Structure formats: C-alpha cells, structure tokens
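The other protein chains are all here in position, but one chain of the complex has been omitted.
On to chain A.
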C-alpha cells in the first residue's frame, strides 16, 4: 500500500484552546496546546493508527481533521481539496465522504431515535434517500454488513448490547458511503470478547468497501493489530511514525519504547522476563508544555545538550520511519545509556494566586471536556 496516493494530508496542524478566567472581563490567561504542530498523511485504503495516552491530543487531532474542531493553524487537504478554505454548503457536502465512529455508542446515538431513523438521517441529509424501495434495500444491506438482525430497524439504542450499539454507530457512518472513517476509541468501551468482534468487523468492512481508516486508540495492542501505519503522539506532537510492524520491532523514540514496555502481555513467561522502562511522574500539563523536547522531563535517555532547549523535528531515520528525537540513532546503537529519572511535580503555571488553583481544571481531560 506504499504507492497509494494520499487521501488526507495534514500540514502544520495546531489546535490551541484558550483558558479563560474572570466573570466580567473574561480574559484569556493562557492556552492548552492540545495539538501543536502535526504533519501526517493517510494513504488511500490504509489504516492509520494514532496512539497516545489521555491528554496527548489524539482525539482533538482526529476531530480537527474532520473540521469538527476549528484548527488554530495549519491545513487539511482531503483528496486534493483544502478543507480549511471550505465553508457552509461545500463543506457540508464534503462531510459525506468523511465519517466518524465514536467511543461511547450510548452517548453518540440519540436514545429517542429508532435505528432506522438514525441510519436514514445521514442519507437524507446527503440526498441518498431517493425512493422508499431503494432506501429499504440499502438499510437491509447496511444491517447485514455490520451483522445486525434485520428486525433491528424499529428498535431503539437501549435495546441493544454495547457491541451491537457500536455496530449501529458503524452502520450509521457507512450509510453515506464515505471514503474515510475516523474511529475514535472504537472498542475501548467494550468487553474483551466483544472487542474482537468489532475489530474483525472493521477489517471486513475495509476489505469490502475499500475504506480508509484513521483509528485513534490508547491500546497499543489493538492499534498494532488493526493498523498499517502507526503514529505515536505525546503532548500534542507526533513523536514517531512507522509501519506498524517496524514500530513494534524497532521503536526508536524513548517514549514509544516506554509505552510498549508498559503494555501488559497476557503471557506469564513474557511478563516475568521482560524489562520494563518505568516512566517517572506524570504527563506534564499541555497548558505549560516543557521547553525543547516535550518528553525530556521524563526521558531516561535525556542528554545535557539540545533536549531541553530545542524541539526535535520529525525526521526520517529509516525509510518510512520518522522519529522526533535528537539522539534516536545514538540510543538505537547503544551509545547512550538510560539513566534514572526523578519524578517532577507537574504544575500548572498559569495560576496567578494559589487560591485560584481551586477553580482551575484538575486535569487535561477536564479542560478539554
């Protein structure tokens, strides 16, 4: 799939959310740098996986790519069309081609709409609901594609189990014949035995309809299973990007290494033997990101120079393998050894007085809603 043309190109994407304080004056006291300079491209027909921990900006990036969140800077080119220039009707028509599947099927399906009404709504909005007979045929087709019984049409979301609800969400995205589906944590709300069903379903649908996926997830094992290429995000930036096989075989960025060593494997033999890279402390606040490399405060391979002063660019180290680390080659070849890191206190420096911290957000997730 390496020669396929790009379906989506993201160029210098930034999404900054203002932090506002005060009732009357409502002044902006700072910004949450949710996405801070990301370039990536998703090729036609591939599955691109975005992984990262909560608050790294992966969901915001996915939403900004579909223009569900207005980017602060940067542009998204979808199939040759610059989305940042589109407005109103042309943007609305364009949206047919890019759909989204959300994490929580219960809150993304209107509880008062029947399955039929949920599925027809999008088709109607895009003029695909021409006559009764063809719509009915299309609905049957959709249901069988996602593996729901044909009796589901008159039922309501609460009558279904979690896995089935996620199938409805997928059917809704498919109903308008999109090219790109952005799936934001499509399986994380489901039980393990059901997760596998939905993952297989997504793979089948891709083969059948030639879909392009952007899968956003925190679970590395899921992402590695489903994706052709994977991008790892940390604190608003992409730190590493490679084909999924290569990323797991030779992770180059220290954060990717730590992330992979932290994922528990359901095999005691592996668990007993493997070496863990335990990261010290927490994710720094995206409202006050560290200078230089965003990861240097927790990086076991941090060096005296460059790391805390200059932000590393994403550069191609091996063909198709991009990494944002000044010392990626030195770490790979063992010229730099890991050392112990002391956990640092994570502080939100926009707080002016100590009291005002009480009104502030407790975490990034809270800030982003």
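In this text, a residue touches a chain if its C-beta (ideal position, glycine included) is under 8 Å from a C-beta of that chain, and two chains touch if they have at least 3 such contacts; residues count from 1.
Simple rule for what comes next: contacts and distances are computed from a predicted model.
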So which of "NADP-reducing hydrogenase subunit HndB", "Acyl-CoA dehydrogenase", "Copper chaperone PCu(A)C" or "Dipeptide/oligopeptide/nickel ABC transporter ATP-binding protein" is the UniProt name of the chain that got left out? "Dipeptide/oligopeptide/nickel ABC transporter ATP-binding protein"
Could you tell which one of A:110, A:208, A:271 or A:310 touches the chain left off the display? A:271
Which residue among A:163, A:178, A:231 or A:286 touches the omitted chain? A:163
Name, in rising order, the residues on chain A that touch the hidden chain in the full complex. 53-54, 161-164, 191-197, 199-200, 203, 218, 220-222, 224-226, 244-245, 248, 258-272, 276, 278-279, 281-283, 342-346, 357-358, 362-363
